[in-house]
Every structure is written in C-alpha cells, then in structure tokens.
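In what follows, a single structure is set out as structure tokens and then discussed.
Of the protein chains in this complex, one is absent; all others appear in place.
In this document, chain identifiers A and B correspond to the written order of the chains, with residue numbering beginning at 1 in each.
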Amino acid sequence: MVNRKWPETWQEVNPGCMVFEPGSASEYHTGTWRSQKPVWNNEKCIKCGICYIFCPEGCIHEGADGYFSADMDYCKGCGICAHECWPAAISMVEEG
Amino acid sequence: MKKANEQGHLVTDFDLYAPKLVEKEEYFSSGHRACQGCGEALAVRLMTKALGRDAVIACATGCMEIISSNYPFTAWKNPWIHVAFPNAASVGAGVEAGLKTLRRKGRIADRRIKVVSMGGDGGTADIGIQALSGAMERGHDMLYVCFDNEAYMNTGIQRSSQTPFGSSTTTAPAGKVSSGNKRWKKNMPEIMAAHGIPYVATASHSYPLDFMAKVKKAVGIEGPCYIHCYSACTTGWRIPSDSAIKVGRLALETGVFPLYEIENGAYRMTVEPPKKRRPVNDYLKLQGRFRHLTPDQIDIIQERVDEEFEKLLKKIKHS
Partner (left out) sequence: MSKRIGMEVSIAAAEAVALCRIDVAAVYPITPSTHIAEHLSSIVSDGKLDAEFITVESEHSAMSGIMGASAAGARAFTATGSQGVMYMHEMLPVASAMRLPVVMAIGNRAVSGPLNILNDHGDIMMERDTGWISLFAQNGQEVIDMIIQAFRIAEHKDVMLPVNVNIDGFILTHMVEAMDMPDQDEIDRFLPPFVPYATLHPDRPVSMGTFAGNDIYTEISKSKDAALINAKKTILQIWKEWEKLFGRKYEPIESYRADDAEILLLTMGSMGETAEMAIDALRAKGMSVGLLKFKLWRPFPFDELKKAVKGAKILTVIDRAISYGGPGGPLGIEVRSALYDESSRPAIFNYIIGLGGRDVTPEDFMTILKSSASQAKKKAMKERYVIYGVRES
C-alpha cells in the first residue's frame, strides 16, 4: 500500500483512491491555460490586498515588501485582480 | 467614507485593508481546475480560509468536486470526503456522529472538529434537500454551505430550483416561445430557517469578509447551521472571466441577492445595499443568460425583487 503520486498499475492504486498529499493539486500547473497575464505597477499599488483576496486560484501572494504578485504557474489570467484593483495598479497584457 | 474606483465599484475604507488581516494560509490549493474566474471556486477558497485547520469537509458531486479531486491529486488541505451527489449532508452527519463518539470514547483527541458539508445548488436544493433537511432537523453539529451558481453547471448548465426567472439554461432555454426559466428561485434560506436551526445566512464571494465572518460564526455555534453562498459561474452565466466579483456586487446593490443572517430566528442585514437600490437591469444586462429578456420581462423581475426585498425588510424590522 505504497502511496505513489502517479499510480501506473492497479497494484499501485491506493485502497479507496485515497489521496494522502493534501493540496497536491498544486502539481498541476494551470498557468498554461492563460492567454493574458496580470502585470503589477507597484507605483500605483496601495497594498490593500484586494487582489489577493479575490483571486479564485489563491495564487497571489504578498511579498516581504508588502507588494503583491501572482504565481504564474497557476494564474489562469481571468483578470479579476486587475478588475478589482481600484487604484488600477494591475493591467492585463497578452501573453507571448 | 466611500470611494469609487474607475469601474465604479464602491469599497468602504474600513474594508479596504482588511484582506491583509485575513488568514494567509491557503486550504484550497492552486492547481484546481475550475474555469478561469470561477466565482464558486473563489467562494470555496474563502470558506476554507475561514474554517482553518480543524474542519472536515463532505462534498457533493458537482463542479467543486470534479475540479478539485482528480485522482491522484487533491486541492484540499482539510480532510475531505466525496461520496455522491445527493448526500453531502448525510455523509457529513455520519462523520459528525463518528467523530463525536470517538471523542467521547477517548479514541481521538478531545478537540472540537467542525464538520462542514457542501454542495452546489442542485446538490443542495434539489436532489440533496431530503438529506439536508434530515441532517438539519436531527441537530447535528455541522455547517452546510450551498454554493449557488443557479444551475447544474457540472453537467452543462441545466436548470435547477435555484435558477432565476428568465435565465436561459440548456434545459430551460430561451426560444421562440419561451423566455427561459419560468419559475422564481426556491427560497432555500427560508426553508432552512423553518427547520428552527440556530443560524442561517446568505453570503457572497463578492463580500469576502462578510462571508468569512459568517462561516466563523457558524463554526462557533454548536448545532446545525446553513449558509447559502452566491457563486458566480462565468461559463454558465456567460459573463467575462473578470466579472464574477462585479456581478455579485451588483446582485447586492440591486437587491437581487441580499446578504443577511437569521440567528435564532432574528433577521439582520449584514451588508446594507445602497439606500436607493440600482435597477435590476444593471445586473441582468451584464449576463448572457439574461440577454434575451424584453423590457416587460425585466419589469416583472424588478417588481418581484422589490417585493421580496420589502418582505425581507419587514422580517428584519419585526425581529
């Protein structure tokens, strides 16, 4: 009953398909879904944290300096953060 | 003091920096597979933040289950169980009974662990209402959270009893002779309140602090609690992926989805809508699901929303 991340054979399947690594979904990178990405202009940022609280991916983090940034491995580019940032410190730009 | 931003949002100063005070830990991990800008996923994320570590979650089949638990991965950091579509409440009730006995018998640590059952509007108000009603009536120490995106989204936007009047869905589509769904939303918070449970509330991802405070309050209450959380669905509502928060805010400002709580029978508005509520059309016109509505139909909706809002105000006044 080993718990492997990638069960290949039937013998490697956990009894009951239990998953013992909480939050392991983070191994799947949803960043590839993105066509636009948020770009922060910290000069306009008032460090309110609104972008952080409204991100459905929970991928916006506060840095040591109090400014916020998104983890691009997960950001799906929905644009909520840019839409909700009322000093307009975030803009959505085309990927690529 | 209130300030408007470029998009015309209203944010009170008091709330402005509050997100900084919110639990930093994420209990619903990135890498979940909800659509871009999914309001329901955001609502779930906020709920888990408010719950913190000591909660067990029983989840119904639906979008939130499918997008979060693709074996061998899980987005959940709380202990989590999914069994089927209609029974999140009874699975949660069983977990609660199990933990309670084991704690009483000293087989697990003597620590209160809140059991939370959750489902979509279909899993809650339709197929799951029997299990939910039973669990609430029996008085289990549990919280049930309904994430209401107003249709069966996981199976492709079919109508539910929570689909609003006039909304076009795949089983109640707007057509040549139909303007979409013909019925008004079944009033789930009232049905739950009629169970005489200690706490019932509505909530919305667009008011995260209000929602989280309600989850925390429910966790603190011993006994069955119910929260009905507005959860915008970008795909099913045909709204741009950046608009979930905005529609939720408009739902409040138009009176379409008021935020209130019923604590031991006493009603209280928890987020006041503007003195002069915005016309419902401001809410409807943003969403593809309502695009076909005629001005007459919009008037009918306006009338109903006003009527329901007045009823709610009366209950608040008299409690």
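In this section, a contact is a pair of C-beta atoms (placed from the backbone, for glycine too) under 8 Å apart; a residue touches a chain by one contact, two chains touch by 3 or more.
None of the values given here were measured: they were computed from a predicted structure.
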Residue of B:99, B:188 or B:312 touching the missing chain in the full complex: B:99
From B:134, B:173, B:223 or B:279, residue that would touch the chain that is not displayed: B:134
Options B:86, B:180 or B:255, residue touching the unrepresented chain: B:86
Where the missing chain touches chain B, by residue: 53-56, 58, 65-66, 69-74, 76-84, 86-87, 89-102, 104-105, 107-109, 113, 130-131, 133-135, 137-138
Interface with the unshown chain - residue positions in chain A: 1, 7-13, 15-20, 22
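We adopt the following convention: only the chains that are shown with their structure count from here on.
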Inter-chain centre distance, chain A versus chain B - centres from mean C-alpha coordinates, in Å: 22
In the complex, chain A residues that touch chain B: 4-7, 14, 17, 19, 21-30, 33, 47-50, 52-59, 62, 71, 73-74, 76-80, 82-84, 86-88, 92
Contact footprint of chain A on chain B as seen in their complex: 3, 5-7, 9, 11, 16-20, 22, 24, 26-34, 36-39, 41-42, 45-46, 68-78, 205, 208, 234, 240-246
